[in-house]
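Taking it in order: structure first as structure tokens, then the write-up.
Yeah, one chain of the complex is gone here, protein chain that is, but the others are all in their spots.
Labels run A, B, C and D following the written order; every chain starts at residue 1.
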Amino acid sequence: MKNIEQTGIFFYNSPELIPDSLDYTELATYAQGYKNVSKIWNYNDFPWNEENILKKIESYHLERLVIAGALPGSLKTLFSKAMAIAGKDPQDVILASFNAYGIYSKKDIERAKAILACAILDIPYEIAALPDEASVNPATLVIGGGIAGIQAALEIANGNNLVYLVEKTGTIGGKMATFDKTFPTLDCAACILTPKMVEVNQNTHIKLMSYCEVKEINGQAGNFSVKILKKARKVNVSTCIGCGTCSEKCPAQAPSEFDSGTTMRKAIYIPFPQAVPNKYLIDAESCIYIKNGKCKACIKACPVPDCINLDEKDQDVTIEVGNIIVATGYQPFDSKRMEQYGYGKYPNVLNSLEFERILNASGPTGGNIHFRSQDKKGNWIFNTESEKPERIAIIHCVGSRDKNYNKYCSRVCCMYSLKFSHLILDKLPEAEVFEYFIDMRSFGKGYEEFYERIKEEGVSIIRGKTAKVEQKNDKLLIRGEDILKAEIIENEVDMVILSVGLEPGEDTAKLSAMLGIPVSEGGWFEEANYNTDATGTFRGGIMLAGTCQGPKDIPDAVAQGSAAAARVIRNILRGKVNLDIDKIPLRAIEQRIKELSTIQ
Amino acid sequence: MPLDTITSKPKLKLAIYWGAACGGCCVSVLDTHEKLLDIVAAADPVFWPIAMDIKYKDVEDMPDQSIDLTLFNGAVRNSENKRMAQVLRKKSKILVAYGACAYMGGIPGLANFFTKEEIFRRAYEESESTLNPEKIRPVPEYEVPEGKLEIPVFFNDVLPLNKVVDVDYYIPGCPPQSERLIEVFTAIVTGAALPPKGSVVGALEKTNCDECKRKKTDNKKVKKFYRLWEIQDDKETCFLEQGVICMGPATRGGCGVRCVEGNSPCRGCYGPPAACSDPGAKMMSAIGTMIDADKPEEIDEIIESIVDPAGLFYRFSLPGSILGRKLS
Amino acid sequence: MEEPRIGVYVCWCGTNIAKMVDVEAVTTEVGKLPNVVLAKNYKYMCSDPGQELIIKDIKGHNLNRVIVAACSPRIHELTFRNAVEKAGINPYLFEMANIREQDSWVHTDRTEATTKAIDLVIAAVRRVLYHEPLEKRSVSVDPATLVIGGGISGMMASLEIANAGKKVYLIEKTDHLGGHVVKFDLTFPHLSSAKQMMRPILQRVENHPNIEVFLQTEIHEVTGYVGNFKTTLRNKDNEGTELKFGNIIAAVGLKPFDPSKIEEYGYGKFPDVITSMEFEDMLGTGKILTKYGKEPRNIAIIHCVGSRNKKYHEYCSRTCCMAALKFVHQIRAALPSTNIFEIYADMRAYGKGHEEFYAMTTHKQIMFLMYDQQERLPVIRQANRSDDCNMIIEMDEKLSGLPIEVPVDMVILMVNMEAHENVKDVVHAIGVSLCGNQFFIEKHPKLDPVATTTAGVYIVGTCQGPKDIPDSVAQARAAAARILATIEGGTVPVEVTTSFVNEKLCCGCQTCISVCPYSAISFNEIKKVSEVNEVLCKGCGTCGSACPTGAIKCKHFTDLQILSEIEGIMSMSY
Amino acid sequence: MSIRVNPELRNQLIQYGIGDWNACYHCGTCTAMCPLSEEGFLFPRKKIRLMQMGLEAQLESSVEPWLCYYCGDCTKTCPRDANPGELMMSLRRYLTSRYDWTGLSKKFYTSETWEIGFILFFAVMVVLSFLVILPSFGFRFTTELTAQGGVKVNSFAPIHIVEKFDWTMAIIVASLLISNILRMYYKIIWKSGQEKVSLFVHIREFWLLIFNFAVQPKFSKCDDKNYWISHWFLMSGYTIMFIVIVVYLPWFQTEKILPIYNLQRLLGYYATFGLLFGLLVAIIGRARREDVKFRFSHVSDWLFLFMLTSTVVTGILIHIFRINGMAYATYIAYIAHMAVLVPMILIEVPFSKWSHLAYRPFAVYFTQLKKYAIPR
Partner (left out) sequence: MNFRPTIVAFLCNWCAYTGADLAGTSRLKYAPNIRIIRIMCSGRIDPTFVLKAFQQGADGVLICGCHPGDCHYQEGNYKCLRRFKLLQKYIAQMGIEKERLQLEWISASEGKQFSELVNNMTKTMLTLGPSKIKSSLEVEYIK
């Protein structure tokens, strides 16, 4: 057993990390209560150099050091060095890292004390902080029907457990369904995703609730009562045969969400041909009847009696579940915010999701790349009649890695941009493609090989982010610096694709409040532990999956979907679920570490 | 039911003909010994060139379907063989390809490794005992003052019987075992239910290993293949496990494993089992599986020790195999 | 057998097929074949309406065999099999013709592509004539799980399963659990202590009543099949322990690349050129010192050592950039005035909080130098006596375009993660495949990243490809999810298309027995014939072609089916 | 030949401005956003790179920092906190100190004590001159007014002596500046080594110098035209005042009260207005710290603003007091005026921020020479 007598505590606070700082005096007073604590210093008490620390170690006969604070790891090597010089074990420098446990504000002082106490008595916090357990309702709620949600739902349902899959839009499939191909294998996204979607539909253990939103969550882990808003679809899902007659006759149009606005859909529509459920729905905002009480063209056209009910109202449904998986995904960065690229101003500056639809055989141009051009009425639309671009530029890191927008890296853009290049050359072999990047982040399995391949295909891959895009006659002028050649780039191209980053879904803040899960700096849901529990949260029975926790690519989102499901299945098999970690009373933790510790 | 008890029935009309054959098949009929008398009692040979004098014209004059059973032995090598096969087909109710040559080409079928030209050159010009400075070759038709002389046209290929006419049954073997002939004959004479047309009769469904008394294990890994004279056969262990290629596993039973009993590996005269569409391919596949090496060079070296795979695996069956002959 | 009544469906796949293949022509041509009762084409056969169409026709036209000409059977064979099964036809009386991946997408001449499509569909028709109904089977699942590898992935997977109340056997080759991570000092980007992180995990694994740990144990052979595996473990004393388990998780990890292969860096020649793993060890001692016991004045960290270069490994090792940035923090804390050089190619800070960490690191007074990791690697040479440093790195700096030299006293090589040499033992024991980089191949790179093509065998962590801790842990849990679900379900389906010995034909030569990689064939001494254990059999068919008698039939890939397919495929050829 | 990187140059550079330029991850946005960056003379990124790598020789031979007029577009669009505009500013300070052979510039930039000490020293000297030296030569304060009711300035500060002093100071400053410009020429054109410029080109392109000095056309390329205008007013006001004071002092420093439309008064008013306008923009900007170019202020920036403003204000006061016949007020204002003006000219013009008025046009001229250079 290690001697944990003579512990010295150093408080280290970097104000830029914790603005609403903890009360370190209170923490110091608390620490003083432990017998093995010899001395406590604050970070601004003395200069942090090795002589100084060495002196303290020697004069107070310290055997063990605890550095407590935000990011204490950034000092660890210094303290270890001092310990080593003093002839002590350099590993006896223990970190009490508040930020690693998600402690960011004053109100978390009790947890901070617990973490400090664990460090003082040399008991791992994870061992000491055991949340209470509750019995578990075997039903599970999965919020979000993208690939992560689908994966999680299927995993759980395959163990013969009931899953409610709540999806906000009219179909599951999420963003992945809109993609043309996936990198780096260039599998057709729909081809690999649609079987899963069909599987969800066919699995009797999954209750698919499309066009629904979570409105209220009550109860605690193991026994949540969730109020779900069932938005009026106005089409009876069980009787609709998906024939599409209604849609043909519907006179009202709106931009298609599925096609990222590159096409128009009717007011009564299915999001896309392979939608699951493959049933129509009515968008109340564009429906003429709902606006002025006249029309009913769809009802007249519908071959099934009473299938369409234009007067249907939203309903609330309450379900009881034991576990919740949040898989609400992301939304693309709004490129209009970067005025310098002229998105929304120049018709042929597209964002990546729009371009995915252009590339997609089921998109507005049947998978051919054409300009956005004006039709007779003067609307800017995509069709196959317009010319094809000959020079296309792809700009990386749009809205990412930029303090003016989002500081974080969106993780997928490099690769999907490379994929775009490949697909452009596949469809327009004569075209010239330019990629403007900062760092090429092709980190995954087979990604670097893909990057090499794209280079060989003759794409101009240029280091140097584009500074601005300007319309010059019919062309778009790219201005940037070619870093490696040290030249100004003034490149006239026909089309510009903005590789936009990922941002948390629009409902994240609302859900965060509802679920009681904090969001991190970028707005993503905060995981329980970055390393060991990226799918868990402080709330018992609530798990995260996919991009709502942070940008990630499909395999990583799928792995997380399954990982979140693992915890749910585990809870169901055990019949018990852990309650909230951050609600464990300090007294309970103190009690436990005292039991476990060798000294009192 | 023994043959002699059914003589009261009307006698069958029997024809036995030979194409490109050694005569062994005809001898196998005689090899029935005293049972031959029973055959004769039950059937009248109406056409049997080796045993009786009758002209082709007489056969041609017979009414169609008037022969109950024809045992056609020998392969089809020339226009005469082909013509007679066609005639007999017409005249016979049941036409049996009798013996390995009629069944799959047999030993004469090995001529398919050569072209007609090569064979003629060898036979009429190059063989050590030939003296033919004018390089005279046989010609099918030759005008002499007396008129036109004709000999049969020599085909480029040796063909199994079924390549020129429809065959009802096959009796394999080189020659077929006389006991098997008796069994088949008895069945026909007694009017037992005949198997579906095209069947191989007079042989077993299983292959030779089933009857073989040598000791077999699953240890069939070969580092080098030997020809029989290269090893000291222990007379007990499966030939394959000793590295000697034995066609037993891929050859129908029925012969009584005579060769192996005589401490010589099976050479495959009974042809492939029913499930195989090429006579040598299955054996080749099995032998390939036994090669005990992973590196390409080592594999090559082991294969080197299989001197003549085509001749080995298709000794009795080249014309009846999928490829049929060597390409020229 | 009833008269075959075949329905043929040709898919447009939007324009994917229809653009290059004249779908109408294919339909017409195939409609003429004998036994083909109807031939139709449709935009998306895989869509619900497409499947409905088949189901309706089967009932309406009394079809008993179905062909869909569409994408690769690897994608949708199962979809359609399920569809025909719904309509009451045995799913194995269905056949697919791949006219997209292997036709419309790879050819440029519409006539040729159409001809080829017709050939492929005819082949399918000819093949399906001989298809036989096969029965789906399932086996019960042993609730225990074998986890190979005691690194963080293996331990996290074990804990997840064990905490659900299920038995886990965790075997580890070395004498300790924790893998590479336990040797690390800090983790990025929160600079938490790796050892503190590992302590509770190790404690839980070691003390868990449901986890049995076997140290210094390797696995050589696993017999059995999904749900019912068996192995005999051999530890260093060669003592055997027999284990039975239902699922396997391979978490064997990777090992650091040996940089002595790269001449330019002089690893092994210069004592102060060390690998990142060696530096982690040095951090563990608390002192950053050169071999002469001095504090280095200049430290260079070279990224991508053995990575992103075709001469060594083409792939990116995914974690080294961040680890290198982590080192900066550690060096800066201990050595406030030492010069630090980061020699990198692309800064890959892609994870959550990574870019922010990178930005934070830039304020640590370091010099970033960019090099070309493919064309010209930096060269490390001994410094001259007049230099106030140990070694000099000469390199072409890309961002300035200048040839420069960097004075250094210590060089840390951020080494690539590569496969263990002896990984093939495990590979063969559990029946997974390796990719060109010797990583374990997952079932599907996108949608099934932890399963393998062998049922009941999962791969997690870095053996599937380099990854950082959270990504490894996510995979570990993902595999656990799959296993827990099968345990909960109680049974798993097994291979249907197995081999089968026709006793009437088998001569007992035993050629097949040693051919089987799964020891599924045994010899029945009484009947004197071979027999296939159809649970063990995975349907490769090697025995079928080894059998000299034709007694072994490979279900769904019989000689007859394949030969007819060959005939069919050649029937229209020019 | 490989160039040794010098991580320790950082420690020197830091003293000239904001601390950390490592934040730059080389996206190139700044260079591309900059309207003044042109082929062959790219900045700020390339210069930031040289700073990051501590390449002293390459930095010294850089002309680009002088081409930057700090519109701040680069800093505004910079995705990191690299602040390229301010880095260019810092680099100009560094370069100024590198051109200066006396070493004083470095001292002034890197040590507030030195700079303020020197200023104070000169200020004291000036005060002493007026209070002790000049009186000892018989020049007295007099409350006597001229006929027009103006203060008799010349009796207190005799124009011929002040003029001589003026010329002396001008010659010292000019020789320091010229020697530094020669050093600048040496570093940029001569020592950088790879190219040779013919004498003809030197002569042909000389007009650029004057043109650029007068109009600052480069500055006008910046997107923020207002700043150019305010700076131009400031610059033109300053130049007029400088010329008038140094060359035409006897004409300018009169005891006569000339009519308001007289050229002397018009020029004076214009210069005062120009200076005040320019200063006001700069002071408000720096105080509000909203505009990126004003966000980071080095001590030298504030000092300079303070001194120039003081000079202008005291100058105005002299004028007002003089024409209103407030003798003592005039004298005090005069002494105060000189006490800031002299150190400002002696320190700021050759050694500190004000030197850019010379370096900038020369930089444009040198840039042009480099364009016509033929590789050696």
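Heads up, the rule we're going with is that contacts are C-beta pairs under 8 Å (C-beta built on N, C-alpha and C of every residue); 3 or more make two chains touch, one makes a residue touch a chain.
Note that the coordinates shown come from a computational prediction; the quantities given were computed from them, not determined experimentally.
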If I'm reading the header right, one chain is hidden. Which shown chains does it touch across the whole complex? A, B, C
When the complex is taken as a whole, what residues of chain C touch the one chain not shown? 72-74, 98, 100-103, 105-109, 112-113, 115-116, 119-120, 123, 424, 428, 431, 433-436, 441, 453, 497, 515, 517-518, 538-542, 544-546, 554, 557, 559, 562-563, 565-567, 569-570, 573-574
Omitted-chain footprint on chain A covers residues 181, 185-188, 422, 426, 446, 449, 453
Please give every residue of chain B in contact with the chain that is not shown. 79, 82, 113, 155-157, 159, 163-166, 276-278, 280-282, 284-285, 287-289, 291, 293-294, 296, 299-300, 303, 306, 308-311, 313, 321-328
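Everything below uses one rule, namely that only the chains that are shown with their structure count from here on.
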A-C or A-D: which has the larger count of contacting C-beta pairs? A-C
Quick one: chain A and chain D, Cα centre-to-centre, how many Å? 52
Which whole number of Å gives the spacing of the CA centres of chain C and chain D? 67
For chain B, residues that touch 2 or more chains besides their own: none
In chain C, residues with contacts to at least two other chains: 347, 359, 399
Footprint of chain C on chain A - complex, ascending: 49-50, 71-78, 80-81, 83-85, 90-91, 94-95, 97, 99-100, 124-127, 147, 151, 155-156, 158-161, 182, 185, 187-188, 191-196, 198, 201-202, 242, 273-274, 276, 278, 361-362, 366-367, 400-401, 407-409, 411, 439-449, 452, 483-484, 486, 520-522, 524, 530-535, 549-551, 554-556, 558-567, 569-570, 572-574
In the complex with chain A, residue positions of chain C that touch it: 13-16, 43-44, 46-49, 71, 75-76, 78-79, 82, 152, 156, 160-161, 163-166, 185-187, 189-193, 195-197, 199-201, 203-204, 283-288, 307-308, 310, 314-316, 318, 329-331, 333-334, 336, 346-356, 359, 398-399, 401, 439, 444-450, 464-465, 469-471, 473-482, 484-489
Touching chain D in the complex: which residues of chain A? 340, 397, 401-404, 438-439, 463-468, 479-483, 486-489
